[in-house]
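What follows is a single structure, and I will ask about it in a moment.
Shown here: the complex without one of its protein chains, the others still in place.
Our next item is chain A:
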Amino acid sequence: MDDFLAARLQMAFSLGFHIVFSCIGMVMPFFMCTAHYLWLKRKKAVYLDVTRAWSKGVAIFFATGAVSGTVLSFELGLLWPKFMEHAGPIFGMPFSLEGTAFFIEAIALGFYLYGWNRFHPWFHWFTGVIVGISGLLSGILVVAANAWMNSPSGFDLINGQYLNIDPMKAMFNEAWFSQALHMCVAAFVSTGFAVAGVHALMILKGQNVNFHRKAFQIAAIFGTVAACLQPISGDISAKDVAQRQPAKLAAMEAHFQTEKGAGLIIGGIPDTAAKTVKYAIKIPKALSFMATGDFNAEVKGLDQIPQKDQPPVAVVHYAFQIMVGLGMAMLGLAVIYFIALFKKKNWAESKWMLKLFVIATPMGFLALEAGWTVTEVGRQPWIIYGVMRTADAVTPMPGIAYSFYLFTAVYISLAIIVSLLLFRQITMVDKLYDSSTDKKIQ
């Protein structure tokens, strides 16, 4: 494998791994605090059990998230030194603030995990809320850094020199808001559906139903509300991309020819050589509307972008279809769930509803990974859009392929162990928490 490809794959793999853990580490505290709140208010032991069980999950995910994040901060330099040499001082601002946010999160988690029965109950609860808020802040900040790679600002490029650096302007670049919003909502969607799905499965299996029902309700509400917001935020993102990165939008849509009143292509197999998309459904004028809000506006196609500046069309197009498709599926499920909650109470816990949630368990995370593929691969061949090419940023050290194999092996084994651990947490619920009788053992 060539070193450049290996470096890209290693980066993608590490990030794809980190994102799962960081999203859960970011969102689970909110679930946990909700359960904790209900326990403090209603004093039903089952809520305490749910809180405790989830706090263990938070600890596991936080630590794995922190470890994989530490690795990432090194990998940026190990794999992309030329990029970091110039970008570090410019987009470093969010990273330095993120350091603070992480730190507060870690301290608050120390209070929360070890603070049972040591502090005033509401202070203890509040430290949990801090964990959630600072986690969310870290997410927003790091995405602002990534947004800078999509819409570089806050410096002047003069004769290959990066001058007049303004880190604040770089942080609040044009893309930060739409990306950070979309990312945060996505974190709630993916974690919400994943957690709800697991508890739905346990209810269906008839194990400790009282416990899992409470857990399911909390996760499902968070997930479904977020799923309704996601397409709105996605629309904001799409309009933003259309303005700032026409090449990415064209690749997402496999939109080969520039035209007015462009149609929206759904599905299909893009053929880059023939510049057509086979077997696709086309909705007239919808792309123009989606990208600009005007049915007859012109949308730039790949024909206006020099060959050497085009991202790989097929990958971006498929990834985009997967994300939007899954987003729509989850939106559909969310709507059904709301009907159940407000109109048809007996649907809410019916077998088929739970089964739908079980099916939807991985959807959020799949959409999340697909979305990042759109963003990152759609930015290619640039590492800093329009400024620096990815190929110019890679480390001069040969043999990255071996490092890629090594890290891949490590990540795969970690993923297996974490899954095993979670599996054991969940199956142990029965023995650790006997929630049917409102009495606690352990």
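Note that in this section a residue touches a chain if its C-beta (ideal position, glycine included) is under 8 Å from a C-beta of that chain, and two chains touch if they have at least 3 such contacts; residues count from 1.
What we mean here is this: contacts and distances are computed from a predicted model.
Of the candidates "Transport permease protein", "Cytochrome D ubiquinol oxidase subunit II", "Probable tRNA sulfurtransferase" or "Paraquat-inducible protein A", the chain left out of this view carries the UniProt protein name "Cytochrome D ubiquinol oxidase subunit II".
Within the whole complex, the absent chain has one touching residue among A:9, A:78 or A:391, and that is A:78.
Only one residue in the set A:63, A:209 or A:401 touches the chain that does not appear here, and it is A:63.
If you put the missing chain back, the residues of chain A touching it would be 56, 59-60, 62-64, 66-71, 73-74, 76-78, 81-82, 84-86, 88-90, 92-93, 95-100, 102-104, 106-111, 113-114, 118-119, 163-168, 395-399, 403, 406, 410, 414, 417-418, 421, 424-425, 428, 432.
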